[in-house]
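Could you have a look at this structure, given as structure tokens, before my questions?
All protein chains but one are shown at their positions in the complex.
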Amino acid sequence: MVTESAHEFETQDLLLNVGPQHPSTHGVFRMVMQVDGEVVRDIIPYIGYLHRGAEKLCETMDYRQGIGFMDRTEYLAAMNAELSYVMAVEKLAELEVPDRAQWIRMILVELNRLASHLMFMGAFGIDVGVFGTPFIYAWREREAIIDLFEEISGDRMMYAYLRPGGLAWDVPTNFVARTREVLTAVRQGIADFDGLLTKNEIFVARTQGIGYISAADAIDFGMSGPSIRASGVPLDVRREEPYLKYDEIKWDVITEQDGDVYARYLCRLGEMHESVKIVEQCLERLQPGAIMPEKMPRMLRTPPGEVYIRTEAPRGEFGVYMVSKGGNRPYRLKVRSACLSNLQALKHMSVGQYVADAIIVLGSIDIVLSEVDR
Amino acid sequence: MTSEESTEATAPTATLDGTIWAEVDRALSGITATAERGVLDVIVHVPPAEIVRALKALKADATLNFDYLRSLTAVDNEDEGIDVVYHLYSTTAKHNLTVKATLPTDNLHIDTATVVWRAANWLERETAEMFGVRFTGHPDPRTLLMPEDMDDTFPLRKDHPLAEIEILQGEGMGYSDEEDQ
Partner (left out) sequence: MPEGLFGLNPWLDGLIRLLLIVGLMTVVAMGLIYIERKVLGRFHARVGPQRTGPFGLLQSVADALKLIGKEDLRPRNADPWTFEFGPYMVFIPIFLGFVVQPFMAGFNVRVLDLGILYFVAVSSVSIVGWVMAGWGSDNRYAMIGGMRAAAQAISYELPFVLSLLSVSMLTGTLNINQIVEGQAVVPNIVWQPLAFVIFFIAALAELNRPPFDIPVGESEVVGGPFVEYSGIRWSMFFLGEYASLFIMSVLISALFLGGYVWPFGTELGVGFQLVLTVIKAALLIFLIIWVRASVPRLRIDQLMGYAWKILLPLSLAQVLINGFVLTYHLPMPVLTVVGFGGIFLLSWLTERAIRKPRAARASAIALQSEAAS
């Protein structure tokens, strides 16, 4: 009910501060909402609490040191962040990545996408009000994925595993069997979420019709990822500009037509199914082989040039614009953050809805503040 | 090394065959634009005074239809000025373009692109606070990532030190090109 009644007396709008510390802001994010009763009139976001100067710091790091930085730029989908960076270096240095490394990279990136979407499900459940059940279910499945990552790279969240040219070291010998175990667990987890939330009447009532954005507006705001695909725009970097081996396997781009919060939820749920499919196909095609090109210099230097590489991170288009003037470190590194562009549309999507809905809309864009602020 | 991005030694126009430069040139008629071949796409240089005209023309053109602003940033080329870089994409025609406008160091003003895409809003705010570029006509020129009271320091400029230690020691962070790791 977003109807308005004519006020016969003067009312004053309330300025509500959803402060940097708040259970629902998914990080340190502040927004000031101008609220008329319960209806939101304006939202002014304040970001920058997590700004660490990653771009400037990477100018002093060589191409191997910078990988750790990209992990921390988007810690929930660290493999994707690393992938953009190393792909940019590989394009500049014209390195040829061996097939085995490509397939393994794909598996890791898609597993990371699963982990990130599971995190979304958990946090979104909290925002909508089921305080705890989806969150713990999400964590149970994430543990399976993260344990696998720990076996491979030694770290649960900030992997620093991809290298320009391939991987840091080869995966353990039981990798395929372990990944299949993880997939079984994750499939059950996706089914759990589906059963708990998708047809849950109150969940549907809280999320349908909320936070609508049209396809044209979403393109104008530069949104990407599930947030724009839920508005009917089939924009997926993996399909438009295939990288790794995405053009060699069968998978679908998940789009929904409604453009509201529920559609974004369904989009991510569908993407989880697709990720499982992709990983299975990659596992079948994995062959033994090299994971780095034969003649890798000890200190990687790139010729002068610039490149803008984009990959499909779980949140949208994660782009790395790298300018090199020769040498072993970038002259300028710009991280195009999907969450920053998605967050711009927050006001547009929330105006005219209730305070509770604005919180849900923020949750549905699935932001990670470290990517917004870098 | 100059800041030219083309790694080929051949003349720029020869390597632009088969790219969208022909349509871009036609769309940008009346604007002095030069182009070169980048690693992945075409890079078009436009004078800063004409940038909004150029961007509008690129968006409005029927075949090009650059309706999606991927990224907006700047590169500090020290004495040669600051390049404002726009990465454009067309969701219908599926092609990319990089547009650059070079601003001289003594006149860092350029028109805002928010009139073309709303996506430029926050991207320009960030570029402005990091490099000191002033986007004239921007609807909301506050700092985005930097604190509000630090709007006169421009961290991503090359003459801004990385940390206090650089000011004290007067050198880089200790990494040198000759290190073999």
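We call the chains A and B, going by the order they appear; numbering starts again at 1 in every chain.
The rule is short, and it goes like this: a contact is a pair of C-beta atoms (placed from the backbone, for glycine too) under 8 Å apart; a residue touches a chain by one contact, two chains touch by 3 or more.
Note that this is a predicted model, so its numbers are computed, not measured.
Across the entire complex, contacts from the unshown chain go to A. Among A:F29, A:Y46, A:Y137 or A:Y246, the one in contact with the hidden chain is A:Y137.
Contact with the omitted chain, checked across A:F29, A:Y212 or A:Y331, is made by A:Y212. The chain not shown here touches subunit A at positions 1-3, 14, 16, 22-24, 38, 42, 125-133, 135-137, 140, 196, 200-206, 208-210, 212, 214, 217, 258, 260, 347-348, 351-357, 359.
Methods note: only the chains that are shown with their structure count from here on.
Touching subunit A in their complex are the following residues of subunit B: 1, 3-5, 7, 38-41, 43, 67-71, 73, 75-76, 85, 87, 91, 94, 96, 98, 117-119, 121-123, 126, 143-147, 155-156, 162, 172-173, 175, 177, 179-181.
By the touch criterion given at the top, residues 47-48, 51, 53, 55-57, 59-62, 64, 91-92, 217, 219-222, 233, 235, 240, 298-299, 303-310, 317, 319, 321, 323, 325-329, 331-332, 334, 336, 340-341, 343-344, 373-374 of subunit A touch subunit B in their complex.
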